[in-house]
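Okay, so here's the structure we're looking at.
Of the protein chains in this complex, one is absent; all others appear in place.
Now for subunit A:
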């Protein structure tokens, strides 16, 4: 930046002699009268002063001197990038007091220059163009921006470390329990052999552990969904709306590990949301029931396909645990028709066949501490994992009574039929589209066929096919005579 300024002033120095030689001569010629003889000397001095003040490149000195009359014409010529705040008009206004009597037939610029030498207090300090000011204070917005970035970066590192600490603490706290129940704890699917003890990092705030090798289930995925402590924006928004870290346990069941039922219990608000969003809960469960009926705390609700299931699942142990740890328990969802959340309206591809279902048990727990969790809060979650295994074993052993089973099967058939009916129109369209595609492909093949004979043959085939289609379908009845 200083180089640019230096070169600019070099240009000024080079041009100024030209200006001084050209202009003043003409103007002096005009008023060679002795009236202004006294000013000739002064003007030359001024110009020299200008040179000096300009050469030092020190704007403080220039400002203090008060006589920093950078020749306006030269200034305009060189700093014509629109940023120079040269005020020619102001000077004119200022020196109106020196009226025309004294300076008849003169340019106002000339007037201005002379006037300044006579009247120092009325000096107008011309604004020095911005890029001549190199003080850091003017860049306060930039410094603020960089400060913000630094703050974000520091928060990122701090949040990342805290999240990692919490996730590792969870694994350490529950490792013994998991290893007692599963052959393989912490496999990441990579590598030829089954790994163990790996905490998979899906992102800076989501960690998962895969466990398998147990009776009653195919495998268990524990997802530790922490808060986004690494993102400053999330941290700030969390100050308005507190939320907590969650641990989601998803157990995949085999075909014979569970009977046919759909059940959910948990926090009232969450249950309401699940009832609306989840495919299976909305299709198979008509309404929700309050938890108090079964001895659960008042903030809980139950969604169940049949009362038998509720009575079986909500046993004494469950009631005790839920009452003691109501804050930690978010919800439990057991289903043999689990297919995820409902497809949103904006989805362009409506399903033409039923979505795949699988037998699953899903638990979600809240880490105590409401966002300000620490390692010992994580250790306090052990009873929840014990509950998981208790429910898992119970579901495996539970079998519906005959009536309940037939009712459940009928319900499933009904749902399937209604789905097929709804999508009937769409399926027809899809089939029609496919048929059209096939015909078009055939026609193209026909056109591309070079051999005229072959072409004729194909046309005949097409014609015959069309005729057959147009013909009304005649139902053939076999009548047995005699």
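Methods note: contacts are C-beta pairs under 8 Å (C-beta built on N, C-alpha and C of every residue); 3 or more make two chains touch, one makes a residue touch a chain; residues count from 1.
The rule is short, and it goes like this: contacts and distances are computed from a predicted model.
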Name under which UniProt lists the unshown chain, selected from "AP-3 complex subunit delta-1", "Golgin subfamily A member 7B", "PAT complex subunit Asterix" or "Phospholipid-transporting ATPase": "PAT complex subunit Asterix"
Listed residues A:174, A:228 or A:333, member touching the removed chain: A:228
Residue of A:127, A:203, A:243 or A:406 touching the missing chain in the full complex: A:203
Residue of A:214, A:238, A:268 or A:342 in touch with the missing chain, whole complex considered: A:214
Interface with the unshown chain - residue positions in subunit A: 1, 83, 130-131, 138-142, 145, 148-149, 152-153, 156, 180-184, 187-189, 194, 200-204, 206, 210, 212-216, 218-219, 221, 228, 230-233, 389-390, 393, 396-397
